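A single protein chain has been removed from this complex, and every other one stays in its place.
The chains carry the letters A, B and C, assigned in the order they are written, with residues numbered from 1 in each.
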Amino acid sequence: MTTVPTESIEKSKIYLMQFDKTRSQTLELVQPLEKEDYVVQTAFFMSPPKWHLGHVSWFYEVVMSKIDSNYKFFSKQYSKIFNSYYQSMGEPHDKAKRGILSRPTVDETMAYFFTINKKVEEFLFNLDSEEDFELFQLAFNHEYQHQELLVYDIQHLLADAYNPVRRNNLPKLSPVEKKSIKIEEGLFVMGYSGTDFSYDIEQPEHKVYLNPYLMDVFPVTNGEYVKFIEDGGYRNFRFWLADGWEAVKKNDWNAPMYWERDESGVWIRHDYRGRQMINPNEPVCNVSYYEADAYCKWAGKRLPTEAEWEKAASWNEDKKIKTIYPWGNESPTEIHANLLESYLWAPAEIGSYPEGKSHYGCHQMMGDVWEWTSSDFVGYPGFKSSFVEYNDKWFCNQKVLRGASFATPRLSIRNSYRNFFRPEERWMFAGFRCSEDI
Amino acid sequence: MTTVPTESIEKSKIYLMQFDKTRSQTLELVQPLEKEDYVVQTAFFMSPPKWHLGHVSWFYEVVMSKIDSNYKFFSKQYSKIFNSYYQSMGEPHDKAKRGILSRPTVDETMAYFFTINKKVEEFLFNLDSEEDFELFQLAFNHEYQHQELLVYDIQHLLADAYNPVRRNNLPKLSPVEKKSIKIEEGLFVMGYSGTDFSYDIEQPEHKVYLNPYLMDVFPVTNGEYVKFIEDGGYRNFRFWLADGWEAVKKNDWNAPMYWERDESGVWIRHDYRGRQMINPNEPVCNVSYYEADAYCKWAGKRLPTEAEWEKAASWNEDKKIKTIYPWGNESPTEIHANLLESYLWAPAEIGSYPEGKSHYGCHQMMGDVWEWTSSDFVGYPGFKSSFVEYNDKWFCNQKVLRGASFATPRLSIRNSYRNFFRPEERWMFAGFRCSEDI
Amino acid sequence: MTTVPTESIEKSKIYLMQFDKTRSQTLELVQPLEKEDYVVQTAFFMSPPKWHLGHVSWFYEVVMSKIDSNYKFFSKQYSKIFNSYYQSMGEPHDKAKRGILSRPTVDETMAYFFTINKKVEEFLFNLDSEEDFELFQLAFNHEYQHQELLVYDIQHLLADAYNPVRRNNLPKLSPVEKKSIKIEEGLFVMGYSGTDFSYDIEQPEHKVYLNPYLMDVFPVTNGEYVKFIEDGGYRNFRFWLADGWEAVKKNDWNAPMYWERDESGVWIRHDYRGRQMINPNEPVCNVSYYEADAYCKWAGKRLPTEAEWEKAASWNEDKKIKTIYPWGNESPTEIHANLLESYLWAPAEIGSYPEGKSHYGCHQMMGDVWEWTSSDFVGYPGFKSSFVEYNDKWFCNQKVLRGASFATPRLSIRNSYRNFFRPEERWMFAGFRCSEDI
Partner (left out) sequence: MTTVPTESIEKSKIYLMQFDKTRSQTLELVQPLEKEDYVVQTAFFMSPPKWHLGHVSWFYEVVMSKIDSNYKFFSKQYSKIFNSYYQSMGEPHDKAKRGILSRPTVDETMAYFFTINKKVEEFLFNLDSEEDFELFQLAFNHEYQHQELLVYDIQHLLADAYNPVRRNNLPKLSPVEKKSIKIEEGLFVMGYSGTDFSYDIEQPEHKVYLNPYLMDVFPVTNGEYVKFIEDGGYRNFRFWLADGWEAVKKNDWNAPMYWERDESGVWIRHDYRGRQMINPNEPVCNVSYYEADAYCKWAGKRLPTEAEWEKAASWNEDKKIKTIYPWGNESPTEIHANLLESYLWAPAEIGSYPEGKSHYGCHQMMGDVWEWTSSDFVGYPGFKSSFVEYNDKWFCNQKVLRGASFATPRLSIRNSYRNFFRPEERWMFAGFRCSEDI
């Protein structure tokens, strides 16, 4: 075996720390669950928590097998069960049937989780190739994504039965005045060009010409959304895309997911805080693209494109400095944004994060809720795929969401981050903000 | 409160004993399960073990509420979740979605189970009305039925992963000669007329005229069934009912459930004994009505009607003595039949129970596998419904099975017992025997 | 070529006449149709009239190919399209997609129809084998069955848009008193034993023991059925079989097929007579087995078994004389029953056919509407299949109906005739009458 150079040893240490923190955070999320909660699949789009634990572990195995062609997978059966959709790794277990497997048990899955921890630590300790480090960085970011999905799934599984420890009080509100901000036309350079980790789909940087537009300072709130409902928003086809109207009728939608009206006509939401009256000052959450689009049409506005969103969210106008957020190369902290580490387990009221506002003056573009854009998820001009089957196989029938939610791990986020879901999906923490032509 | 007469006190004691035994047996069945196993639903027709525990307990609540109109149910939510299909008790939880509920947890369900035990004991202790005793007897028999369903479901859930303790060795084989027996024509009095518990559908006794017929001494074995398969049985529509042929094509059936061919072409069965070569001398198990019917057509025979079956199984010709089995009024023991209490967890080889043969000389009509008959499940002439929504709402699209399986509790069985399933169902332990016109 | 014996020549003549009449009657039925009506399939269970024309013609081809092994089918494509479900004749065209074929055109199909007429006439002219004659008799009876199906399908296709010429006035009503008749217990000999044509499923004659029972003199009328509806019959699960209740909810049934309530709350029926108020004195028509069964439960009665029905309908008590109807060996005429040849195109009011009443005094057991029985469609004891894939492949999931409808050709009917449909089917002209235990 060759001697590992000092530089790599330093990098290994950093990576070991990041790995350790990542894995701890995953475990922290599932800590309040009962064993029964780990195995149940409540809907075809949701995955049992046990599955996430196995899947993120298995993904490290894939990385290790790419680095060491002699790597032996832990178990053929686990590799099938915990593969999500990577055809190149063999035919995966049917996604809609993740909930029919009581075995491996939770304890066995945990044992797998820790076994993989050991193996990854060994690998990281001996790593010296930049490319290999990058593969692990992908795996860390992959685990961040599943941490967020875990939170969505726990919400769907338990809603008011789940009581996470909320660590933070709501940030002190600053007095806010709601309005929209004008942003000038011109060429905007969009996408990621830094040297830290980013997904292939955020690259390359490229020019986009934008007309002048107005962007709302805040995302649409529950209070505003209720007005849309009360005005017959869900009963009037004129506000809806054709496919959206089909979805409304087929699913009997009459409010966001997790909402219901009590006998006295008050809108109630089930979530980690239990059953509670909706807070009119919180951003609306758990709405589909169709609902976001219909609201905008009702309000005489429209959704922004992702270029418009990215420009409005950026820290400085010409983006010469590649850090996009006020906090420089660092990711946002608790005073800037409501992310997973705040353990607020809910969107914060609008105006709660004056420290985190963007160059143009928009608040809470990062955190609280993902924001639907009108852009379809396709590759940027000059796109090159770096990760097999990771992102670009989804370049169809998906809409881009930007920002982050209260369940997004802090380390995973960038202004250029492109999230994507199908337009009818609602179980992730998605809201939106409006923009307008001038 | 009135004084309970001595006679009722005696009866109470007996019922308390029966109740205790019944509940213990249910718990014994789930004892080897992991918590994860309790909650998973592996197919729409199967129920999670946790659900059975809750359902049989809830059924006692229904009984108690009929006896005491002031009875307060344990929990509105449990009453919805653990209701199977009794519309009169409110809209039940969707059967196909019993597996999306992680709560109540297993421990909570067990607590419910024991709470109900306490309540039932109190009730039984103070009971003095014959009618009320009968209601409890129904609840016991209801629990026996679910004990058997539990075994089917555990098999579907775990197959080779489950290792129950088998208490019995296989009975010693007596040398047997396989043939069929001729039974003469004439009026046969069919149905139950005793004074012990029986279901309403077994009554009233009534006359049926039977032509002379041949009945096979043994049920069809795996060895015989393999010949049908090897002869192209699953590929030739000529043997099949129209709906059966549809089922074969739609489900890609090419063998009984739980069978598969290994690479060398040997037929393997997954069950409680793990993966194992099929035993040619065991009765074939886990076949649908369509497969039973197709086999018969292939063999140039036919399925018996339930009247033919009952006559062939009865202990004496004229049925003057109303006990039907050699063991008199008692239910069969381990030397007579392979039932749940044998804990064999599999059908026994043919010829294993010479002590249990019928007046006409048929072996193993009781135990091992339920036997499909060609009779549809409808009421007997003069049928009167005694139990609301229990049996007679299923008088359509179901075929009668007779006998019992290796998973049937001993106390639940009578020669007149009518089991029923839809013709395409296969997960219960069903086989068949052939008969012929003369 | 051998000389055809005189006897056969005589038989040929009779057969040629019957064939000619049969074919004319088929053409008469479709005569009022527009070309567009011939090709459309309005529901998966219905067939386009063009298809029936092709299918009955093709069936003669099958018969000719069995008689002459050198017979060359008219067209491979037609043989696929016009095969209904005979796997032995090759994979048929998908039944649910009979309406996607605009070609062959109606004219081409008519040309086929007449070409086959020519061929059949040649065959019949030269026939001398009894067995071959019988095959043609089957084909005639097959065409009778499709004549009736054609009428069902035209009703479904056009309802009030169709105006057949009604040839007969309603028979004069005799004053009737509605009651039920007691029929004694005992062995009844059931099934066909004559020498004329009958289907294999009507044989063999066999003994059935019947308890004493009451049989209604008339079928249930619209007027009576409306009372069931008004009493909440379709909203109360207690009257329904489990599968029936599912069907009610799934299909939103609240009345027989073709019924609707106008704004003023009056029940309207769409049929050949256009939109019209229901006639309370006509037998109810277009109800499923589930509805028939639910009505009986509501009325405190039950459906008869087919044995009970056959006994009540027979002409003399001991059935020594094998003619069952008053008209002897002849089939019923216009004074006895409302059949296709009456061209009434609707059920007749109860009491319209005093000349046709049975030995026991039941009216209108033949004609008007088919009557659901509680018996499942299975083979009689000693059943032998004579026609490949004709009847016995349907021995599962079907209920027996007895009698005949106003669309049944007179020559096809016998007291022993067993019709069968699935319990949820409603588009055929089916009603029912009640019986009771004593």
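The rule is short, and it goes like this: a contact is a pair of C-beta atoms (placed from the backbone, for glycine too) under 8 Å apart; a residue touches a chain by one contact, two chains touch by 3 or more.
Predicted model, so just to flag it, every value in this text is computed and none were measured.
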Review point. For the unseen chain, which displayed partners does it touch in the full complex?
Key: A, C
Check your understanding: Which residue from A:22, A:57, A:358 or A:374 sits in contact with the chain not drawn here?
Key -> A:374
**Study point:** Touching the absent chain when the full complex is considered, from A:7, A:263 or A:437
**Key:** A:437
Point to revise | Selected residue (touches chain absent from view) among A:182, A:207 or A:275 | key: A:207
Practice item. Determine and list the chain A residues touching the chain excluded from the picture. Key: 85, 87-88, 187, 206-211, 237-238, 240-245, 289-290, 293, 302, 305, 374-376, 378-379, 381-382, 388, 393-397, 399, 423, 437
Review point. Which residue numbers on chain C touch the omitted chain?
Key: 34-43, 50, 99-103, 105-106, 157-158, 161
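As a working rule, only the chains that are shown with their structure count from here on.
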Check your understanding: Which chains lie in contact with each of chain A and chain B?
Key -> none
Check your understanding: So, what's the distance in Å between the C-alpha centres of chain B and chain A?
Key -> 50
Practice item. Could you give the separation in Å between the centres of chain A and chain C, each centre being the mean of its C-alpha atoms? Key: 63
Review point. What whole-Å value do you get for the distance between chain B and chain C if each is reduced to the mean of its CA atoms?
Key: 39
Check your understanding: Out of chain A, which residues touch more than one other chain, so two or more?
Key -> none
